[in-house]
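This part shows subunit A:
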Amino acid sequence: MNRTLAVIREWINPDWARHRTVPPMEAGLRPNRRLDEAHVLLPAEAYTPDDLVLTESGTVMFSSEESIFELRGDEVRVVAALGGKVGVLVPSGSGVVAAVEGVGLVSVGASGETEELCADRAVSSCVTDAARLPDGSLLVTIGSSHESPGGWARALLRGDRSGRIVRVDGPRVRIEAEGLGWPAGIEVASDTDVLVSLSCDHRIERRMTASLGKPSARLAANLPVYPGRIAATDDGWWFVAPYPRNRFTELLLDEPQLASEMMRTIAPEDWFVPRLRCTTPYTDTLQMGQLRVLGVIKPWAPARSYGLAFRLDGSGRVAESLHSRVDGERHGITGVAVRGGRVVVAAQGYRNLLQPQVANEKAVTQ
Partner candidate 1 sequence: MKKKLTALLTAAATAMTLAGCTVDRGGSSAGGGAGGGKQTFGRNVQLFDAHKKTHEAMKGKRIAFVPILYKGYNLTLNWGSTMERAFGNLGADFRVYDPNFDTDKMVKIINDLVARRAVDVLILHNPDVGVLTKQIDAAERAGIHTVVVNMVSSRLGDAFIGVDSVHAAEDITRRAVQDCEKRGAPKRMAIIDGPGNDAASLMWSKGVHHVLDPAGYEVVTTAHTQWQNALAQQAAASITQQQKNNICAYMVAYDLNAIAVGDAVADAAERGVIRPDSIGVYTMAADTRWCDALRAGKVTASAAYDVQGVGEAAVVTAQQLVQGGAPAGSTHTVAYVSHTVVDRSNVDDTTIACYKGR
Partner candidate 2 sequence: MKTKAFSREIDAFPLTGGSRRDRLAPFRTLSELFGQRWMEGAVPLGLAVLLSVLVTATTPVGPGDAPLILDEATEKGLLAIGLTVVLVGGGIDLSIGSIVGLASLGAMVASRAWNWPMALVVPAAILAGSALGAVNGFLIARVNMRPFITTLVTLVAFGGAAAALQSAYSFQLGVPEQDIVWDFLGAGAVAGVPTGWVVFAVVLIVVHVGLTRSRWGWWIAAVGSDRRSARRNGIPVARVVFCTYVLSGALAGTAGLLTAARLGRTDPDVGQGWELVALTAVVLGGVSLKGGRGSVLRATVGIVVVQVIQQGTIATGAEGSSYTVILAAALLLFAVLDLKWGKYRQRTAEKLRIDPGRITLGPLVDVTEPGTVWTVNDRLTDASPIGLGKIEGAEDCAVDREGNMYCGDRRGWVWRFAGPDDTEGEIFARTGGLPLGHAWDHERRLLVAVGGMGVYRIHADGEPELVADKVRRSPFSLHDDSGLRAVDDLDVTPDGAIFVSDFSTRTNAAEYMVELVESRPNGRVVRVDPDGSTEVVISHHVFPNGICTAHDGRSILVASTGLCRVDRLWIAGPKQGQLEPVLENLPGHPDNINRSSDGNYWLPFVSMRTPMSDLLTKYPAVRRRMTQEVPLDSWVVPQLNVSCVMKFNDRGEVLGVMWDATLRNHPMVTAVKEHAGHLYLCGVSNNRVGRLRLESDEVGPIDPASVPGTTTAPSLAVVDR
């Protein structure tokens, strides 16, 4: 019924028509090839890095599949093998705190000794990000209370708004905020408030630590991507964008009947939703722009998977961005770590760690 109403409103006055649109990548997000030209740290296709941490000693600890690895120089060693899929890593002293699917929060020392921090059911599944507050407690974001971390696509299609923010202080666990659209990243912004990136709403909000339930100010809204984890730097915050927004998926969200039949009859990797990587071209549906003409796929074609990490400055303006466009394959950036001017991103889609040349360094090599 509301469709005929919308048609009538548009007939009376064309400006009243409201259609979902995806904003273009412009200004700060102007595409470049910095991810495609970034240094590759790991051997190809060896690991699927999800999140990473830069330790004081200059090594890179990253989580892959069910264990945590440490990259020193160019050789990799296993720090610890945990019982479930390892998600987010948070630096704590010389070691890290890791969120393990099915187990909970586990603290892992530099030499690999593991100690279970909190096994409460609230933080045992679908932990997307965590941040350590100045007072020592941990703030953990739960993507959705019904889904596993891989169920982002189903949550998006179903319009699942059961995401939560949980405060973990030692054994005690308290649910701070509920009803969020897949919160995918959290970081301390200042001593009184934190930044939360809401993936399904394409928004990044600044919330008071005291009252996390109430949204206070938004740092950036209507982004052309689904924002992910956050890494604070001195001049702003680095954000990753694992999934780009696709205009046809937006249309799919308006057609519940088609979406439910798609979820029922088609395998999840063939759903027409944004993904970390494009695997099998043979069963993968194409959009007109992605046609390979004279052997070349145009970089500005509509994206099913995209590589993007961007830095917001204090006022919410995109200061800098790293791109791997549709004709590249370094897509699916899920983790970022910054320490002392060095930025390293984890490209889960490309199954590698990338270290883009920082602005000054790039000027030298050009």
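The rule is short, and it goes like this: a contact is a pair of C-beta atoms (placed from the backbone, for glycine too) under 8 Å apart; a residue touches a chain by one contact, two chains touch by 3 or more; residues count from 1.
Behind the choice of candidates: all candidates are chains of the complex that A comes from, given by their letters.
Please read all numbers here as calculations on a predicted model, not as lab measurements.
Within this complex, subunit A is touched by candidate 2 out of 1 or 2. Residues 11, 19, 246-248, 251, 254-255, 257-258, 261-262, 265-267, 270-272, 280-295, 297, 301-302 of subunit A touch candidate 2 in their complex.
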